[in-house]
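Note that one protein chain of the assembly has been removed; the remaining protein chains are unaltered in position.
Let's turn to chain A:
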């Protein structure tokens, strides 16, 4: 249901401004543009600048000290570990789901597509809660897990599960419309020509979906590394052990250690900007390679 990932060709604005029927009077244009840009600056640009301004307020030394703190480094490692597990799992799922939904006809297909989108409409707090209900001390499997000395909630497995839940639809929802638009003629031709399943996927399907796949993976990764609400519920906030980067930001902030909090936050803001940069690059690349599938 989110609209983050729709590959779309951009059109040239000049054609509207040279046409008397599609352009506004100069002052109306200035008003719309002014309001739109003021809104952009106030709500998007200023928060982004504020992160870096606050991070460097006390200078480079404080900044580097905050980032080289052992707890901060442990948080970086944990965040990378969680993303390294959650993203590939959701990638495999996304390809399987898109293959079944886009290339075959079966009953309940629309319903299945809606169910895949479900995690996007669930509050992150509830995404954490459900795993506490299942695996927490009072949860369904709590007693069994305790007897067998397995920790899921307030430990790394819980963080991974909550992250998989909130990033569940990203790859699938990118691939389903893309693969539906491409149809199945190319794959069918390959089968007729004697390709086996493995060759079919690597030589025909994958080259066709690579940009859409990458797009989904990048968005999935950004959310996996930045998730806060869901992991906050299952983390238990044990410094150096179950603290991801966003949770580390919260702890530092609540200890009034603002410069350190913003220094760690600036790492995440950098990740967001890299994500947006790659996203724009993929949009450009996908549209240049196949302008006809621009309006998927």
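For the reader, a short list of remarks on this structure follows.
Criterion: a residue touches a chain if its C-beta (ideal position, glycine included) is under 8 Å from a C-beta of that chain, and two chains touch if they have at least 3 such contacts; residues count from 1.
One rule holds for everything that comes next: contacts and distances are computed from a predicted model.
For the chain that is left out, the UniProt protein name among "Iron ABC transporter", "Dihydroorotase", "Sulfate transport system permease protein CysT" or "Deferrochelatase" is "Sulfate transport system permease protein CysT".
The hidden chain makes contact, of the residues A:63, A:211 or A:262, with A:262. Screening A:39, A:144 or A:202 for touch with the missing chain picks out A:39.
Interface note for the absent chain: among A:63, A:211 or A:228, the touching residue is A:228. Taking the whole complex into account, chain A touches the unshown chain at residues 1-4, 6, 8-11, 13-17, 19-25, 28-29, 32-33, 35-37, 39-40, 42-48, 50-51, 54, 93, 96-97, 99-101, 103-106, 112, 114-119, 121-126, 129-134, 136, 138, 140, 161, 164-165, 168, 177, 183-184, 187-188, 191-192, 196-197, 200, 219, 222-223, 225-229, 232-233, 245-247, 249-250, 253, 258, 261-262, 265, 268-269, 271-273, 275-277, 279-280, 295-296.
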